[in-house]
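Below, a portion of the complex is reproduced, with chain positions unchanged.
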Amino acid sequence: MSIAALDLDLDVFTGPFDLLLTLVLREEIDLFELQLADVVLAYLDHLESSGELDLESATEFIVLIAALLELKSRLLLSGEDEELLDLEPDEAAEELLAKMLDARRYRAAAGYLRELFAAEGGVRFRAAPLPEYLRRSTEEPTDDRSKIGQQDPAVLGESIGRLLHMPPAISLRHILVPRVSVVARLAHLRGLLRRGRFSFDEAVSGADRMTVAVTVFALLELYRRGEARWDQAENFGDISVHAVAEPLRVAG
Amino acid sequence: MTDSAEHAHTIEALLFLSTDPLSPRELADATQASEEAVAAALTQLAEEYAPGRRGLRLRELAGGYTFATDPASENAARRLFSRPRAFTLTPAQAETLAIVAYLQPISRPEISRIRGVSADSAATILLERGLIEESGRSQFGAVLYRTGTLFLKLFGLRTLDDLPDVARWDPTPEEQAELRDRLLRAGEARSGGGPGAIEE
(Lines give C-alpha, C1' and ligand atoms only; values in the text may rest on other atoms or scores of the structure.)
Protein backbone atom coordinates (compact mmCIF):
# COMPACT_ATOMS: atom_id res chain seq x y z
CA MET A 1 0.00 0.00 0.00
CA SER A 2 1.24 3.46 -0.78
CA ILE A 3 1.64 5.59 2.28
CA ALA A 4 -0.39 8.30 0.56
CA ALA A 5 -3.54 6.25 1.10
CA LEU A 6 -2.94 5.70 4.84
CA ASP A 7 -6.25 6.56 6.47
CA LEU A 8 -6.06 8.93 9.40
CA ASP A 9 -8.66 9.82 11.99
CA LEU A 10 -7.21 12.68 14.00
CA ASP A 11 -8.63 15.53 16.05
CA VAL A 12 -8.12 18.08 13.32
CA PHE A 13 -8.31 15.90 10.24
CA THR A 14 -9.90 12.76 8.88
CA GLY A 15 -8.79 11.39 5.53
CA PRO A 16 -5.81 10.05 3.64
CA PHE A 17 -2.26 11.03 4.58
CA ASP A 18 -1.44 12.71 1.26
CA LEU A 19 -4.42 15.05 1.61
CA LEU A 20 -3.29 15.96 5.11
CA LEU A 21 0.11 16.83 3.74
CA THR A 22 -1.37 18.97 1.01
CA LEU A 23 -3.58 20.84 3.43
CA VAL A 24 -0.69 21.46 5.79
CA LEU A 25 1.49 22.83 3.01
CA ARG A 26 -1.30 25.15 1.97
CA GLU A 27 -1.73 26.25 5.57
CA GLU A 28 -5.34 25.14 5.60
CA ILE A 29 -4.52 22.95 8.55
CA ASP A 30 -2.54 24.60 11.27
CA LEU A 31 0.54 22.51 11.90
CA PHE A 32 0.47 23.75 15.49
CA GLU A 33 -2.78 21.95 16.06
CA LEU A 34 -1.66 18.75 14.43
CA GLN A 35 -0.28 16.15 16.81
CA LEU A 36 2.35 14.46 14.69
CA ALA A 37 2.71 11.71 17.30
CA ASP A 38 -0.89 10.72 16.50
CA VAL A 39 0.05 10.35 12.85
CA VAL A 40 2.95 8.11 13.82
CA LEU A 41 0.67 6.05 16.08
CA ALA A 42 -1.84 5.66 13.25
CA TYR A 43 0.97 4.40 11.05
CA LEU A 44 2.14 1.94 13.69
CA ASP A 45 -1.43 0.67 14.07
CA HIS A 46 -1.54 0.19 10.37
CA LEU A 47 1.75 -1.73 10.46
CA GLU A 48 0.46 -3.92 13.23
CA SER A 49 -2.82 -4.75 11.53
CA SER A 50 -1.20 -5.43 8.17
CA GLY A 51 1.42 -7.56 9.88
CA GLU A 52 4.18 -6.77 7.47
CA LEU A 53 6.69 -4.02 6.91
CA ASP A 54 6.85 -2.77 3.37
CA LEU A 55 10.21 -1.05 3.34
CA GLU A 56 9.39 1.20 0.43
CA SER A 57 6.33 2.63 2.08
CA ALA A 58 8.18 2.81 5.42
CA THR A 59 10.81 4.94 3.74
CA GLU A 60 8.17 7.16 2.28
CA PHE A 61 6.48 7.56 5.64
CA ILE A 62 9.66 8.43 7.47
CA VAL A 63 10.64 10.99 4.89
CA LEU A 64 7.24 12.62 5.01
CA ILE A 65 6.83 12.61 8.76
CA ALA A 66 10.38 13.91 9.13
CA ALA A 67 9.55 16.73 6.74
CA LEU A 68 6.46 17.60 8.78
CA LEU A 69 8.47 17.49 12.00
CA GLU A 70 11.08 19.75 10.51
CA LEU A 71 8.41 22.14 9.29
CA LYS A 72 6.75 22.18 12.68
CA SER A 73 9.97 22.71 14.58
CA ARG A 74 10.76 25.62 12.30
CA LEU A 75 7.39 27.15 13.03
CA LEU A 76 7.99 26.70 16.73
CA LEU A 77 11.36 28.41 16.40
CA SER A 78 9.70 31.73 15.53
CA GLY A 79 9.55 31.30 11.79
CA GLU A 80 13.03 30.31 10.80
CA ASP A 81 13.29 30.13 7.04
CA GLU A 82 14.79 27.49 4.84
CA GLU A 83 17.31 29.97 3.52
CA LEU A 84 18.55 30.48 7.05
CA LEU A 85 20.10 27.07 7.01
CA ASP A 86 22.33 28.01 4.12
CA LEU A 87 23.46 31.27 5.66
CA GLU A 88 26.54 31.96 7.71
CA PRO A 89 25.74 32.07 11.42
CA ASP A 90 26.07 35.85 11.61
CA GLU A 91 23.88 36.38 8.56
CA ALA A 92 21.36 33.94 9.90
CA ALA A 93 21.37 35.75 13.23
CA GLU A 94 20.76 39.08 11.50
CA GLU A 95 17.93 37.64 9.49
CA LEU A 96 16.39 36.02 12.52
CA LEU A 97 16.79 39.22 14.50
CA ALA A 98 14.94 41.17 11.82
CA LYS A 99 12.12 38.63 11.91
CA MET A 100 11.92 38.66 15.67
CA LEU A 101 11.84 42.44 15.74
CA ASP A 102 9.07 42.44 13.16
CA ALA A 103 6.99 39.91 15.06
CA ARG A 104 7.59 41.72 18.34
CA ARG A 105 6.74 45.10 16.85
CA TYR A 106 3.34 43.95 15.60
CA ARG A 107 2.58 42.03 18.76
CA ALA A 108 3.09 45.27 20.64
CA ALA A 109 1.02 47.17 18.08
CA ALA A 110 -1.71 44.56 18.59
CA GLY A 111 -1.64 45.26 22.32
CA TYR A 112 -2.02 48.96 21.58
CA LEU A 113 -5.00 48.29 19.29
CA ARG A 114 -6.66 46.19 21.95
CA GLU A 115 -6.27 49.07 24.41
CA LEU A 116 -7.80 51.49 21.93
CA PHE A 117 -10.63 49.06 21.34
CA ALA A 118 -11.27 48.68 25.04
CA ALA A 119 -11.17 52.45 25.55
CA GLU A 120 -13.93 52.75 22.96
CA GLY A 121 -15.97 50.15 24.81
CA GLY A 122 -19.51 51.34 25.39
CA VAL A 123 -19.51 53.72 22.45
CA ARG A 124 -22.25 52.86 20.00
CA PHE A 125 -23.14 54.28 16.64
CA ARG A 126 -26.48 54.54 14.94
CA ALA A 127 -27.06 52.21 12.03
CA ALA A 128 -30.61 52.72 10.85
CA PRO A 129 -31.96 52.54 7.33
CA LEU A 130 -32.59 55.85 5.62
CA PRO A 131 -36.13 57.24 5.81
CA GLU A 132 -38.39 56.27 2.92
CA TYR A 133 -38.03 59.53 1.00
CA LEU A 134 -34.29 59.07 0.77
CA ARG A 135 -34.34 55.41 -0.27
CA ARG A 136 -34.03 55.63 -3.99
CA SER A 137 -31.51 53.66 -5.98
CA THR A 138 -28.52 55.89 -6.37
CA GLU A 139 -27.55 54.25 -9.64
CA GLU A 140 -30.76 54.82 -11.52
CA PRO A 141 -29.87 55.64 -15.08
CA THR A 142 -30.58 59.19 -16.04
CA ASP A 143 -30.14 60.96 -19.30
CA ASP A 144 -27.11 62.67 -17.92
CA ARG A 145 -24.51 59.93 -18.09
CA SER A 146 -21.82 62.01 -16.44
CA LYS A 147 -23.86 61.95 -13.24
CA ILE A 148 -23.81 58.21 -12.82
CA GLY A 149 -20.24 57.76 -13.88
CA GLN A 150 -20.22 55.77 -17.07
CA GLN A 151 -18.19 52.58 -16.61
CA ASP A 152 -15.58 51.27 -19.01
CA PRO A 153 -16.26 47.69 -20.18
CA ALA A 154 -12.47 47.16 -20.38
CA VAL A 155 -12.55 46.94 -16.56
CA LEU A 156 -14.45 43.66 -16.95
CA GLY A 157 -12.07 42.20 -19.53
CA GLU A 158 -9.06 43.14 -17.40
CA SER A 159 -10.58 41.49 -14.35
CA ILE A 160 -11.12 38.25 -16.28
CA GLY A 161 -7.56 38.44 -17.62
CA ARG A 162 -6.19 38.76 -14.09
CA LEU A 163 -8.27 35.81 -12.95
CA LEU A 164 -6.90 33.66 -15.78
CA HIS A 165 -3.36 33.97 -14.42
CA MET A 166 -2.14 30.67 -13.01
CA PRO A 167 -0.35 31.23 -9.70
CA PRO A 168 3.06 29.62 -9.33
CA ALA A 169 2.54 25.96 -8.40
CA ILE A 170 3.42 24.69 -4.94
CA SER A 171 6.22 22.22 -5.39
CA LEU A 172 6.26 19.14 -3.21
CA ARG A 173 9.14 17.67 -5.12
CA HIS A 174 11.70 18.25 -2.42
CA ILE A 175 9.86 16.09 0.04
CA LEU A 176 7.87 13.67 -2.07
CA VAL A 177 10.91 12.19 -3.74
CA PRO A 178 12.88 10.33 -1.10
CA ARG A 179 16.53 10.68 -1.76
CA VAL A 180 17.27 7.81 0.47
CA SER A 181 15.48 4.53 1.17
CA VAL A 182 15.39 2.22 4.14
CA VAL A 183 16.44 -0.59 1.81
CA ALA A 184 19.59 1.25 0.79
CA ARG A 185 20.43 2.15 4.38
CA LEU A 186 19.83 -1.45 5.49
CA ALA A 187 22.30 -2.65 2.87
CA HIS A 188 24.77 -0.01 4.03
CA LEU A 189 24.46 -1.04 7.71
CA ARG A 190 24.71 -4.75 6.90
CA GLY A 191 27.90 -4.01 4.99
CA LEU A 192 29.33 -2.31 8.06
CA LEU A 193 28.08 -5.08 10.34
CA ARG A 194 30.25 -7.60 8.54
CA ARG A 195 33.09 -6.10 10.51
CA GLY A 196 31.22 -7.17 13.65
CA ARG A 197 30.93 -3.69 15.12
CA PHE A 198 30.68 -0.13 13.89
CA SER A 199 29.96 3.32 15.19
CA PHE A 200 26.73 5.04 14.26
CA ASP A 201 28.53 8.34 13.73
CA GLU A 202 30.69 6.60 11.19
CA ALA A 203 27.67 5.07 9.48
CA VAL A 204 26.12 8.49 8.93
CA SER A 205 29.22 10.59 8.53
CA GLY A 206 28.60 13.36 6.02
CA ALA A 207 24.95 12.40 5.67
CA ASP A 208 22.12 14.92 5.65
CA ARG A 209 19.47 14.89 8.33
CA MET A 210 17.01 12.93 6.26
CA THR A 211 19.56 10.18 5.68
CA VAL A 212 20.37 10.12 9.39
CA ALA A 213 16.69 9.73 10.20
CA VAL A 214 16.22 6.91 7.71
CA THR A 215 19.39 5.23 8.99
CA VAL A 216 17.98 5.25 12.53
CA PHE A 217 14.92 3.52 11.17
CA ALA A 218 17.04 0.93 9.32
CA LEU A 219 18.91 0.33 12.55
CA LEU A 220 15.64 -0.27 14.40
CA GLU A 221 14.71 -2.71 11.68
CA LEU A 222 18.00 -4.63 12.14
CA TYR A 223 17.28 -4.76 15.86
CA ARG A 224 13.74 -6.01 15.27
CA ARG A 225 15.07 -8.78 13.04
CA GLY A 226 17.59 -9.70 15.66
CA GLU A 227 20.57 -8.94 13.44
CA ALA A 228 22.06 -6.17 15.55
CA ARG A 229 22.17 -4.63 18.99
CA TRP A 230 23.70 -1.42 20.19
CA ASP A 231 24.87 0.44 23.18
CA GLN A 232 25.46 4.04 24.00
CA ALA A 233 27.78 5.00 26.81
CA GLU A 234 26.19 8.36 27.54
CA ASN A 235 23.35 10.53 26.35
CA PHE A 236 24.16 12.14 23.01
CA GLY A 237 27.29 10.00 22.88
CA ASP A 238 28.21 7.81 19.96
CA ILE A 239 26.13 4.68 19.42
CA SER A 240 28.12 1.53 19.01
CA VAL A 241 26.37 -1.09 16.89
CA HIS A 242 27.38 -4.75 16.86
CA ALA A 243 26.24 -7.88 15.11
CA VAL A 244 24.23 -10.19 17.36
CA ALA A 245 26.24 -13.26 16.38
CA GLU A 246 29.26 -11.73 18.06
CA PRO A 247 29.56 -12.40 21.79
CA LEU A 248 28.54 -9.11 23.26
CA ARG A 249 29.31 -7.02 26.25
CA VAL A 250 26.80 -4.31 26.85
CA ALA A 251 28.13 -1.20 28.49
CA GLY A 252 25.89 1.18 30.46
CA MET B 1 -25.03 66.28 37.05
CA THR B 2 -28.25 65.11 38.65
CA ASP B 3 -29.54 61.57 38.42
CA SER B 4 -32.53 62.68 36.42
CA ALA B 5 -30.33 64.51 33.90
CA GLU B 6 -28.26 61.36 33.58
CA HIS B 7 -31.39 59.30 33.13
CA ALA B 8 -32.57 61.62 30.36
CA HIS B 9 -29.17 61.28 28.68
CA THR B 10 -29.42 57.51 28.70
CA ILE B 11 -32.90 57.63 27.21
CA GLU B 12 -31.65 60.06 24.58
CA ALA B 13 -28.90 57.59 23.68
CA LEU B 14 -31.33 54.66 23.46
CA LEU B 15 -33.73 56.59 21.23
CA PHE B 16 -30.79 57.58 19.05
CA LEU B 17 -29.66 53.96 18.64
CA SER B 18 -33.03 52.33 18.07
CA THR B 19 -34.40 51.92 14.58
CA ASP B 20 -37.94 51.52 15.89
CA PRO B 21 -39.93 53.69 18.29
CA LEU B 22 -39.42 52.69 21.95
CA SER B 23 -42.30 52.47 24.40
CA PRO B 24 -42.05 53.98 27.91
CA ARG B 25 -42.22 50.40 29.22
CA GLU B 26 -39.18 49.33 27.18
CA LEU B 27 -37.30 52.45 28.25
CA ALA B 28 -38.17 51.81 31.90
CA ASP B 29 -36.93 48.21 31.68
CA ALA B 30 -33.72 49.15 29.92
CA THR B 31 -32.87 51.96 32.31
CA GLN B 32 -34.16 50.10 35.37
CA ALA B 33 -36.32 53.06 36.33
CA SER B 34 -40.00 53.62 36.99
CA GLU B 35 -42.33 54.59 34.18
CA GLU B 36 -42.85 57.88 36.03
CA ALA B 37 -39.14 58.64 35.83
CA VAL B 38 -39.18 57.74 32.14
CA ALA B 39 -42.18 60.00 31.57
CA ALA B 40 -40.36 62.86 33.29
CA ALA B 41 -37.25 62.27 31.17
CA LEU B 42 -39.33 62.14 27.99
CA THR B 43 -41.03 65.42 28.91
CA GLN B 44 -37.64 67.00 29.38
CA LEU B 45 -36.36 65.62 26.07
CA ALA B 46 -39.55 66.68 24.27
CA GLU B 47 -38.83 70.20 25.40
CA GLU B 48 -35.19 70.13 24.40
CA TYR B 49 -36.08 68.61 21.04
CA ALA B 50 -39.18 70.75 20.45
CA PRO B 51 -39.71 71.72 16.79
CA GLY B 52 -37.27 74.42 15.72
CA ARG B 53 -34.90 73.98 18.65
CA ARG B 54 -32.62 71.36 17.13
CA GLY B 55 -32.11 69.45 13.90
CA LEU B 56 -33.96 66.51 15.41
CA ARG B 57 -37.39 66.21 16.97
CA LEU B 58 -38.75 63.83 19.50
CA ARG B 59 -41.85 62.22 18.02
CA GLU B 60 -44.49 59.98 19.48
CA LEU B 61 -45.36 57.23 17.03
CA ALA B 62 -47.19 53.92 17.34
CA GLY B 63 -47.17 53.99 21.12
CA GLY B 64 -43.49 54.75 21.32
CA TYR B 65 -40.94 57.51 21.01
CA THR B 66 -38.38 58.09 18.29
CA PHE B 67 -36.12 60.79 16.94
CA ALA B 68 -36.82 62.12 13.48
CA THR B 69 -35.08 64.81 11.47
CA ASP B 70 -36.57 68.27 11.16
CA PRO B 71 -38.27 68.59 7.73
CA ALA B 72 -36.19 71.73 7.14
CA SER B 73 -33.19 69.47 6.50
CA GLU B 74 -34.95 67.47 3.79
CA ASN B 75 -33.38 69.19 0.80
CA ALA B 76 -29.89 68.87 2.17
CA ALA B 77 -30.52 65.20 2.98
CA ARG B 78 -31.74 64.61 -0.54
CA ARG B 79 -28.63 66.22 -1.93
CA LEU B 80 -26.45 64.09 0.33
CA PHE B 81 -28.13 60.69 -0.02
CA SER B 82 -30.10 60.72 -3.25
CA ARG B 83 -27.47 62.37 -5.33
CA PRO B 84 -26.38 59.90 -7.98
CA ARG B 85 -22.89 59.26 -6.74
CA ALA B 86 -20.08 58.65 -9.14
CA PHE B 87 -19.98 55.07 -8.09
CA THR B 88 -16.78 53.13 -8.30
CA LEU B 89 -16.44 49.38 -8.25
CA THR B 90 -14.03 47.94 -5.72
CA PRO B 91 -11.61 45.38 -7.18
CA ALA B 92 -13.62 42.57 -5.57
CA GLN B 93 -16.86 43.92 -7.05
CA ALA B 94 -15.28 44.38 -10.49
CA GLU B 95 -14.04 40.78 -10.44
CA THR B 96 -17.40 39.43 -9.33
CA LEU B 97 -19.29 41.50 -11.89
CA ALA B 98 -16.91 40.43 -14.67
CA ILE B 99 -17.37 36.77 -13.78
CA VAL B 100 -21.15 37.12 -13.84
CA ALA B 101 -21.05 39.14 -17.07
CA TYR B 102 -18.94 36.63 -18.98
CA LEU B 103 -20.20 33.35 -17.52
CA GLN B 104 -23.86 34.02 -16.74
CA PRO B 105 -25.87 32.38 -15.39
CA ILE B 106 -23.48 31.45 -12.57
CA SER B 107 -23.84 30.57 -8.88
CA ARG B 108 -22.09 32.17 -5.89
CA PRO B 109 -20.10 29.06 -5.00
CA GLU B 110 -18.74 28.99 -8.53
CA ILE B 111 -17.85 32.68 -8.39
CA SER B 112 -16.00 32.05 -5.13
CA ARG B 113 -14.15 29.12 -6.65
CA ILE B 114 -12.95 31.29 -9.51
CA ARG B 115 -11.94 34.17 -7.24
CA GLY B 116 -10.19 31.85 -4.80
CA VAL B 117 -11.85 33.78 -1.95
CA SER B 118 -15.43 34.41 -0.94
CA ALA B 119 -17.49 36.59 -3.26
CA ASP B 120 -20.42 36.96 -0.88
CA SER B 121 -20.12 40.56 0.19
CA ALA B 122 -19.28 41.76 -3.33
CA ALA B 123 -22.22 39.82 -4.80
CA THR B 124 -24.56 41.24 -2.15
CA ILE B 125 -23.57 44.80 -2.98
CA LEU B 126 -23.91 44.21 -6.73
CA LEU B 127 -27.38 42.78 -6.08
CA GLU B 128 -28.36 45.76 -3.95
CA ARG B 129 -27.20 48.12 -6.63
CA GLY B 130 -29.18 46.24 -9.22
CA LEU B 131 -26.13 45.41 -11.35
CA ILE B 132 -26.76 41.67 -11.07
CA GLU B 133 -30.00 39.83 -10.42
CA GLU B 134 -31.19 36.33 -9.60
CA SER B 135 -31.86 34.02 -12.48
CA GLY B 136 -33.31 30.72 -11.27
CA ARG B 137 -31.43 27.93 -9.59
CA SER B 138 -28.74 25.50 -10.61
CA GLN B 139 -29.42 21.76 -10.62
CA PHE B 140 -27.88 21.69 -7.12
CA GLY B 141 -30.27 24.36 -5.86
CA ALA B 142 -27.80 27.27 -5.75
CA VAL B 143 -29.15 30.65 -6.81
CA LEU B 144 -27.86 31.69 -10.23
CA TYR B 145 -26.99 35.25 -11.16
CA ARG B 146 -27.01 37.24 -14.38
CA THR B 147 -26.52 40.87 -15.27
CA GLY B 148 -29.53 43.10 -15.93
CA THR B 149 -30.51 46.11 -17.96
CA LEU B 150 -28.87 48.55 -15.56
CA PHE B 151 -25.57 46.77 -16.13
CA LEU B 152 -25.78 47.24 -19.90
CA LYS B 153 -26.69 50.92 -19.48
CA LEU B 154 -23.89 51.65 -17.05
CA PHE B 155 -21.29 50.03 -19.25
CA GLY B 156 -22.72 51.52 -22.44
CA LEU B 157 -23.41 48.11 -24.04
CA ARG B 158 -26.34 47.33 -26.31
CA THR B 159 -26.24 43.58 -25.69
CA LEU B 160 -23.96 41.14 -23.90
CA ASP B 161 -22.36 40.42 -27.27
CA ASP B 162 -20.77 43.85 -26.99
CA LEU B 163 -18.66 42.73 -24.02
CA PRO B 164 -15.01 43.18 -24.95
CA ASP B 165 -13.16 40.12 -26.21
CA VAL B 166 -11.17 38.68 -23.29
CA ALA B 167 -8.39 37.60 -25.67
CA ARG B 168 -6.86 41.08 -25.30
CA TRP B 169 -6.14 40.49 -21.60
CA ASP B 170 -5.65 36.74 -21.76
CA PRO B 171 -2.22 35.71 -20.39
CA THR B 172 -2.34 32.38 -22.27
CA PRO B 173 -4.45 32.99 -25.37
CA GLU B 174 -3.20 29.81 -27.03
CA GLU B 175 -5.16 27.67 -24.55
CA GLN B 176 -8.15 26.11 -26.19
CA ALA B 177 -10.25 25.16 -23.15
CA GLU B 178 -13.45 27.04 -22.42
CA LEU B 179 -13.19 30.30 -20.50
CA ARG B 180 -15.21 28.90 -17.59
CA ASP B 181 -13.01 25.83 -17.21
CA ARG B 182 -9.83 27.85 -17.39
CA LEU B 183 -11.09 30.35 -14.83
CA LEU B 184 -12.11 27.55 -12.49
CA ARG B 185 -8.73 25.88 -12.83
CA ALA B 186 -6.81 29.09 -12.11
CA GLY B 187 -9.14 29.89 -9.21
CA GLU B 188 -8.69 26.50 -7.65
CA ALA B 189 -4.94 26.78 -8.02
CA ARG B 190 -5.09 30.15 -6.22
CA SER B 191 -7.14 28.88 -3.33
CA GLY B 192 -5.54 25.48 -3.17
CA GLY B 193 -8.78 23.66 -3.96
CA GLY B 194 -7.66 20.86 -6.24
CA PRO B 195 -4.68 18.66 -6.76
CA GLY B 196 -3.98 20.41 -10.06
CA ALA B 197 -1.85 22.94 -8.26
CA ILE B 198 0.50 20.41 -6.78
CA GLU B 199 3.49 19.33 -8.74
CA GLU B 200 4.54 15.85 -7.96
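When the chains are written out, they are named A and B in that same order, and each has its own residue count from 1.
Here is the rule we use: contacts are C-beta pairs under 8 Å (C-beta built on N, C-alpha and C of every residue); 3 or more make two chains touch, one makes a residue touch a chain.
On a predicted model such as this, the values are computed, not experimentally measured, just so you know.
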Item to complete: Can you tell me the subunit counts for the whole thing, written with the labels shown?
Response: A x1, B x2
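Note that in this section only the chains that are shown with their structure count from here on.
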Discussion item. Averaging over Cα atoms per chain, report the distance between chain A and chain B in Å.
Written reply: 40
Worksheet entry | For the chain A and chain B complex, residues of the former touching the latter | 22, 26, 28, 124, 126, 128-131, 133-134, 136-142, 147-167, 169-173, 176
Item to complete: Spell out the part of chain B that touches chain A in their complex, as residue ranges.
Response: 13, 16-17, 19, 68-69, 74, 77-78, 81-89, 91, 94-95, 97-99, 101-102, 114-115, 129-131, 150, 153-157, 162-166, 168-172, 179, 182-183, 185-187, 189-190, 192, 195, 197-200
